[in-house]
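Note that one protein chain is taken out, while the other chains of the complex remain in position.
After this line comes chain A, so read on.
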Amino acid sequence: MEMDTNLALVLVLAPFLGFLINVFFGKSLGRTVSGIIGTAAVVVSFLVTIFFFNQITLTGKAIQITLFDWIQISNLKINLGFLLDQLSLLWLLFVTGIGSLIHLYSISYMHDDENMHKFFSYLNLFVFFMITLVIGSNLLVLFIGWEGVGLCSYLLIGFWYKNQDYNDAAKKAFIMNRIGDLGLLIGMFILGSMFSTLDYATLKTAIAGAANLNIPLLSLAALCLFIGACGKSAQIPLYTWLPDAMAGPTPVSALIHAATMVTAGIFMVTRLNFVFDLAPDVQTIIAIVGGITSLVAATIGLVQTDIKKVLAYSTVSQLGLMFLALGFGAYEVAVFHVITHAFFKACLFLGSGSVIHGLHGEQDMRKMGGLRSAMPITFWTMLVSSLAISGVPFFSGFFSKDEILLTAFHHNKALYVIGSIASIMTAFYMFRLMFLTFFKDFRGTEEQKHHLHESDGLITFPLMILALLATFGGVISLPGNSWLNEYLAPLFTKVAGEEHHLGTTEYILMGVAVLGGLLGILIAYIKYFKQDNVPESDENITGLAKVLYNKYYVDEAYDVIFVAPVNALSKFFRDYIETGLSALVFGLGKVTNELGFQGKKLQSGSIGLYLFAFVLGLCAIVSYIFLAQ
């Protein structure tokens, strides 16, 4: 037990130590050393995670560690504690594993930036908070991590802080997340008052043992928690920050805004599956929100021309699919897709980073093309990942996406159709991206063409590892023989999902999904390879494409509906209410003054006036007495 505690502390604190070293000594250590320290810190966490992971696969026993009391509230005792169980260790495995690869990648990618040590300190801090989020034994420790990763996301989106547009994007991400965080807090308050605990294990027993559960209240809590998940995992209506978050350096997009942080919402819902299971109405909402998000984001992704924006919308869309699965209570399916998505999307982002790096910062796909020969490793790894995300058999994404669609089919045909359409679109825009970037002739400047080259080993090595994982990652949950479902089974009260028997329906659906994916790829092939189309320049986009290109004008709508009124109200309060209240207080003073001044006049010294007043008063009193009788 002692050793477990110490090791868990190493797991959590190693990245924090890396953060401290880079904050205080990073500049003097030099870029390479600071990068190595940052990477090593995460690798340490990864190794410890492997140790724990092995232990739990052998024993199957979760480890609960309590450090000390933290916040005291009358009926709630909240401590700082860790829970190392199947779910948290699985998450830690890919957080620290992919985290290590991305740190390694960043040593090369960020090497020309004078603030590289800062980059690594933020990245380490992020990993620290992400680990805290995952490893916490209660909702409030999760919340430390939850807001902490939000902070790091803020810092890293605005990493190039000289550009105020980037700072705007960073601020937007933080504030939108905070809207969700309020939901999460309220959800915690309700759970806390219902069950007097925020500790996962205790909560689970309390809910299981409760007689006469107040289901409406519990559903409200679940809904609030889901609002929190919407913020962090970029679901409608709180998704607009994620595409803007692409202002951050590409490794950040890969790590935070694709593979790890944005999956926190799915983690939280999975963690509290025993709450959501009792709130079927909320589950329906989750499925609908997830389905619609996946479709809306996919349609926007169809026409984007910035390579990172395509991937960003794709991420929103894929997260939507995960929520679709969560809504049907198929937690293990969602988790499966989280993992495969982490592999192929991290790979895609890092690949796009390699491209951007090779083109000295160019992100517009209209100015790319033909990079296949110059950047073969980048090309092949991205191709593999694109096949995976498009659901081509037998890449990892095929299995996970197929399970989601199967689940949807069994529960709700409409959402199945929506999810399927989103998947076809995904295949289309991913191969649109591939064709525009890697095939045909190069459309950039001569200068760029001259410098085209494959990135160095620190960049290509993580790409290759991730591509391998994106290819073979599906083995963890093969249809009919799922290691993952078995591994996660202790977490769920139900028998892990309803195992889909592979019958004729399933095979037909699988075939439909595959054909859909291939159809998407085919259309992309015809349009961008055969016909050699290049997307129009911004001014020439018209009609529906323009609406999509401008993301349905949702940002503008939010500005009109929320931001502008609040600002107008602020101005109104400042200019009218504040001055008005101020004048009122001054007015009170003036009235007092004036009363004194007028009262002074009464004291005129005229005996006649005094006598007159005296008689008048006397009359008044006498008549009052008479009248009263």
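Here is the rule we go by: a contact is a pair of C-beta atoms (placed from the backbone, for glycine too) under 8 Å apart; a residue touches a chain by one contact, two chains touch by 3 or more; residues count from 1.
Please note the rule applied: contacts and distances are computed from a predicted model.
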Original post:
UniProt name of the unshown chain, from "NADH-quinone oxidoreductase subunit M", "Monosaccharide ABC transporter ATP-binding protein (CUT2 family)", "Hydrogenase" or "Glutamyl-tRNA(Gln) amidotransferase subunit A"?
Top reply: "NADH-quinone oxidoreductase subunit M"
Original post:
Out of A:33, A:50, A:151 or A:452, which is the one that touches the chain we can't see?
Top reply: A:151
**OP:** Check the options A:40, A:544 or A:569 and report the residue that touches the missing chain.
**Re:** A:569
Original post:
Of A:120, A:143 or A:492, which residue touches the hidden chain?
Top reply: A:143
**OP:** Would you write out the residues of chain A that touch the absent chain, in ascending order?
**Re:** 23, 68-74, 76, 80, 118, 140, 143-144, 146-148, 151, 154, 158, 161-162, 164, 167-168, 171, 174-175, 178-179, 181-182, 185-186, 189-190, 192-193, 566-567, 569-571, 573-574, 578, 581-582, 584-586, 589
